[in-house]
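One protein chain is absent from this view; the other protein chains keep their places.
Up next is subunit A:
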Amino acid sequence: MPDATRLGAMTSTVTTPSSESAHGPHPADRTGAQVAADAAAVIGTADLSEAGLRRFLQGLPGVDRVGADGRAAQLGTRSIKTSAKAWALDLTISMIDLTTLEGADTAGKVRSLVAKARTPEPGDATCPRPAAVCVYGDMVTVARDAIGTSGINVAAVATAFPSGRAGREVRLADTRDAVAAGADEIDMVIDRGAFLSGHYRKVYDDIVAVREVCHEADRPAHLKVILETGELATYDNVRRASWLAMLAGADFIKTSTGKVSPAATLPVTVIMLEAVRDFLATTGVQIGVKPAGGIRTAKDAIKYLVAVNEVAGEAWLDPDYFRFGASSLLNDVLLQRQKLATGAYSGPDYVTID
């Protein structure tokens, strides 16, 4: 493949891949050589130089901004009620990366966050648990101890989060610390400055290096690559950054750090979902998507799930391939669950304050 024309055909049609093509080997199980081979197959040449990457990324079809916004708005109008809503709410909870990324984080705050993840709804044992808790690297040990054997993952932000403005060795050391402390997932940031000035190879090398560090552990830590779409300026850049991150071996592409406004938006997520869909069609490797920041209500979350189903397909309706980075979203989903269970509108007195 993959010349730009074929990609254009794929991105312009609404295809829902059938589920049998999905859930191949997990992207994190690939070796570095396999990742490079996949990248070469996508680009059509083994030349992964700056020029080669630029030729491919600049050759990607542009995004019709008005069309993307319109499509996202249209997907947001679906009405999801009763049993479908109940299913969506439970799925949403199981996809949440419960997050605390504040300078004021303490061990106690992280422990209470983990306690909430372990028992989101104390009165209802059928309530699913969030997929992971997401903390700064120095809190991984605390989170790991508190999580015990509950099966919740620990995700750590690394590589000089949120700006990424540090030398590669510092960023790798940051990652190595978190992996050594037992992080199951690493959320790295790309160097937006390098990306915006066209140094794609630099961004590519950063991701490859961080991925290698992730794979130094006995069980490889999954790598989420934060594009920080709020700083990328155009939808074309979001598409390019998505492809660049996937070529370099990301297991997940994530919209934002949550520290920059705008954070996750539905149109941006739709563009990223198109990218992972096309990447699966090209390479047979299914990459995940994680919108993060600004998703606060169950209603918003359900709009994202509709977009996932319509754009990428059912295979992505799975916590291994779609996550929400959020802190207050869980409470709102719990309130909606209570409403469905009791028929009475619930209120903030009935969830924990965090």
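Basically, a residue touches a chain if its C-beta (ideal position, glycine included) is under 8 Å from a C-beta of that chain, and two chains touch if they have at least 3 such contacts; residues count from 1.
What we mean here is this: contacts and distances are computed from a predicted model.
Peer 1: Could you tell me which of "Response regulatory domain-containing protein", "Aldehyde dehydrogenase family protein", "Carbohydrate ABC transporter permease" or "Spermidine/putrescine import ATP-binding protein PotA" is the UniProt name of the chain missing from the displayed complex?
Peer 2: "Aldehyde dehydrogenase family protein"
Peer 1: Just one of A:Gly108, A:Gly151 or A:Gly347 touches the chain that is missing; which is it?
Peer 2: Candidates A:Gly108, A:Gly151 or A:Gly347; residue touching the omitted chain: A:Gly347.
Peer 1: With the missing chain put back, which residues of subunit A would touch it? List them for me.
Peer 2: Per the touch rule, subunit A residues meeting the hidden chain are 338, 343-350.
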